[in-house]
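As you look at this complex, bear in mind that one protein chain is not there, while each of the others sits in place.
Chain nomenclature is as follows: A, B and C, assigned in order of appearance, with residue numbering initiated at 1 for each chain independently.
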Amino acid sequence: MKTVHPLPDEASVVPVRQPLITVEKLTVDMPLGRSGSSVRIVDGVDFTIGVGERVALVGESGSGKSLTARALMRLDRLAKLSGRVDFDGTDLLKLSDRDMGKLRGSSIAMVFQDPMSFLDPLMTIGDQVAETLRIRGIGKAEARKRALAVLDELGVDRAAERLDAYPHEFSGGMRQRVVLAMALVGEPRLLIADEPTTALDVRVQDQVLDLLDDVSTRRGLAVLFITHDLGVVAGFAERVMVMYSGRIVEDGEVASVFAKPSHPYTQGLIKAVPRIDQDLNTLYAIPGAPPPPLARPSGCPFHPRCDQRFDRCGVDLPALQPVGMSRVACHLLDGKGA
Amino acid sequence: MTAPAIAQPAARRKEGFSAFEMFVFALVVALLAIAVFGPFFAPDSIYSSDIANSLMPPSAANWFGTDDQGRDVFWRLIVGAQTTLLSAFLVVTLYSLIGVTIATVAAAGPRWLDEGLMRITDIGLALPGMIVALGFAAAMGASLRSAVIAMAITGWPITARMLRGIMRQTMEQPFVAGAQVLGVSKWRLMTKHVLPNSLDVLIVKWAGDIGTTVLVLASLSFIGVGAQPPSAEWGATIASARGYVSTAWWTVVAPGAAVAITSIAFGLLGDIIQVRRDPSLRGN
Amino acid sequence: MLMSIDSISKSYNAFPNPPAKVLHDVTLNVDTGEAIGLVGESGSGKSTIAKCMLALIKPEEGRITYDGIDVIHAKGDDLRRFRREVQMVFQDPYGSLNPRMTVEELIGEGLLIHKLEPTAAARRARVAEMMEMVGLNPNDMDRYTRSFSGGQRQRIAIARALVIRPRILVCDEPVAALDVSVQAQVINLLQDMQKKLNLAIVFVAHDLAVVRHLCEKIVVLHKGKVVEQGSRDEIFGAPKMPYTQSLLAAVPVPDPVVGRARRAARRLETAN
Partner (left out) sequence: MLAFRAYSWFLSRRLGLALLTLWGLASLVFLMIKLMPGDEAQMAAGADASAAQIEAVRERLGLDAPVIMQYFSFLGRLLRGDLGTSIVTLQPVLADLEKVLPSTLELVFIAMLLNLAVAIPAGIVAAYRQGGVFDATSRVTAVMLGGMPAFWLALVLQYVLGSVWRVVPISGQQSYGMASPIVTGAPTLDALMALNVGAFFDALHHIILPAAVLAALFATQIFRTLRASLLGVLRSDFIMAVRAKGATARHMLVRHALPNSLNPVLTLSGTQAGAMIGSAVLVETVFARQGIGAYMFNAVAQKDAFAVLGSVMFIGTVVCLVNLIVDILQLLVDPRIRAAQLGSQGQ
């Protein structure tokens, strides 16, 4: 199936999806040295991903987007998590390590930014892809057969011959396919993709996006796509969540967020990106830089850089509130001085 | 993209010293103080024999007992501390100077020189250092001086190899290319940009090296190619006391413990500095 | 013509494997005050060209001439003038500034080694002036760079390069490592400096949108060869070569309607 996932019509009613994963008040704290203190990287994040839905999580470095994604699978051993992550009726944060392990790879899988560093250099590609199945007690021959099938599906050329090759013998784009195969072979229902195309050249990025597009449509796979590239979001996702300084500041359908961003940060971000299809005289530049997690400003974390700030912004932390079909965390929505 | 930005402020935070770290610092300072000032208080009798009082067990008069010549073990240890530590410092300083020079010339020089120096270093690394040092010391005539020279000429390869590797890494950094584009001289490039950003690893190594050197020096003396009796150097002291283990254990235990404590103290100092540079190596 | 690169080739020794050729017969020119973009994917040789232009490496074949200087063989006064007039800014804002130098030392180093200001006080004044120009606070002069953000570091790097008034600034992916919201600041600063100082900018990048925004002339590279070069309108409006076309078609557009339409059209084309 060679189609680009259609854009939901802005005016039409958004199809109601069965929720697959619901995240409530998720916080992630990372310890600081041995002093016993810690820093809050993700600060109370709520969202839902529906069955088969593709959601993009956009943010800059230090915004907490990657840690949010890893928290869903409890992959950071040092991170202290709190809140609720409800997947299919079970709270993942309350599962035993053993039960969580069973879920990883089979219900939720993950692909990462730099495929090379996420492959074991000493194990053949075939063994690494089949491993997800072998761990679950599937026989060697059967696991290998299914690994080969997935590699074929993802367009790895001469997959059968290359099952016994090592990661360093593959090119960047092929490695990303292998990593994707590793994630998909367990037939997960949610795929978390952490900047899977950032390290790739544009043409390879495009192929990988096409691949993700096809696979998720064909398998009804929900995708949480983490990126900082608004272009990728626009071309791939149905919904976008914008993170800033550990919180979600805007969440809505891609079409409406890009057409009419509500949060000043989202507005700035969209205006700040140069475009291949337009000439502009000067780019809009958001002043300053994102705050480090240890030095977050009071009130709305974006207020020092915001050109629409007013008194209240430096004092109160705005909550994420529904606005039409979207959710936005900004005091402007309450009206000035309200 | 996210990880380094988060890790940095955490890694940069200054932390206070733990009780254990304070203890190690205190131990090192105490050892240094003993080595520098101790011998001034030592009685002259430590070099003269008093057979009537030989092999006396520890008592109020002789805290660590006396040896086969009736000399006070405690005061001989104090005097030996100076010999041992001074020699160790000398050895480490000498071979570090050789190592830094060779590494800098190799890193800055043309390819053939780098290749040549590194092959020589490889040879040095491939050979068992203590055995070659033993050979040199034996050839030059067994004495503490021979042992120190032998260890200095066999000790430099690790430093040279390590520092040259680090300097090459530093030279790959964009700021070095930036300085070249700016037109800085080779001398300024090495002294202002490359060396300052490479040497700190070596400083960490120095503390640990003192500990190892104390051990090897004692070993050479024990074998008989280092300090010779009646020197109070610890290795030589153990060598001359080894026949009395069963009759007067203190004559062997005390100097051995002195070597162990010194070597462990400096080794721990090295570890502490290293962990402060790279907190990920730490235990908890 | 300020700098001309005349059919240079370069290979890297990969012994025991055969040497890998990374540049084949590359020719291009840089004129005074123009912004020229070198674009290509990884392995296209764009950074190698930049290094050759800065005389950090030497091509085996071909000539590079800067304002009458034979760059590959330059020595003495010629080399000194070349080093003063051709400067660069790197991608990595963390590795490109010596962590053991203060901002003043960093920016002032060029003034010092080219003896452009007689006294330390005069140097300091020039550094302050330059800091102001690139949007930094001169009060931060005595600080080390470790507490600065990526965007600020890139400003320091730009100030360091520009304080000695070069005529060419080679930028190797200067915004690729920066946060999206900070990229625009640096792009605008470079654009601003180019106009103010009549600076020629050689902009090496993989991001075609940024290149389109900044450069009047574009050189497209693929596997060490120049595939196509031309003005901004030629390359982005009517690319001739299939490689350029495929490269442009793959760039995502931050607009869901346009972006999806482009992808759908392209997939239809590749399917046929």
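Here is the rule we use: contacts are C-beta pairs under 8 Å (C-beta built on N, C-alpha and C of every residue); 3 or more make two chains touch, one makes a residue touch a chain.
What you are looking at is a predicted structure, and each value in this text was computed from that prediction instead of being measured.
When the full complex is taken into account, the listed residue touching the unshown chain is A:119, out of A:71, A:85, A:119 or A:329.
Screening A:47, A:87, A:170 or A:225 for touch with the missing chain picks out A:170. Which of A:109, A:143, A:190 or A:320 touches the hidden chain is settled by the complete complex: it is A:109. In the complete assembly, the contact with the undisplayed chain comes from A:136, out of A:136, A:158, A:218 or A:260.
Among A:59, A:126 or A:186, the one in contact with the hidden chain is A:186. Panel shows subunit B; residues 119-120, 122-124, 126-128, 130-132, 134-136, 138-142, 211, 215, 218-219, 222-225, 235, 238, 242, 245-246, 249, 252-253, 255-256, 259-261, 263-264, 267-268, 271, 280-284 of it touch the chain omitted from the view. Touching the omitted chain from subunit A are residues 70, 73, 75, 97-98, 101-106, 109-110, 112, 114, 117-123, 131-132, 135-136, 166, 168-171, 179, 182-183, 186.
By our rule, only the chains that are shown with their structure count from here on.
Chains A-C form the pair joined by the most contacting C-beta pairs.
Chain geometry summary: the mean Cα position of subunit B and that of subunit C are 48 Å apart. We define each chain's centre as the mean of its Cα atoms; on that basis subunit A and subunit C are separated by 32 Å.
If you average the Cα atoms of subunit A and of subunit B, the two centres end up 51 Å apart. For subunit A, residues that reach two or more other chains under the stated contact definition are 61, 228.
Contact of a single residue of subunit B with at least two other chains is seen at no position. For subunit B in complex with subunit C, the touching residues are 4, 12, 173-175, 177-185, 188, 192-193, 196-197. Within the complex formed with subunit B, the residues of subunit C that make contact are 51, 54, 56, 79-80, 83-84, 86-88, 90-92, 94-101, 109-110, 113-114, 146, 157, 160, 164. Taken in their complex, subunit C has these residues touching subunit A: 41-42, 149-152, 179-185, 187-188, 191, 206-210, 212-213, 236, 246-248, 250-260, 262-264, 266-268, 271.
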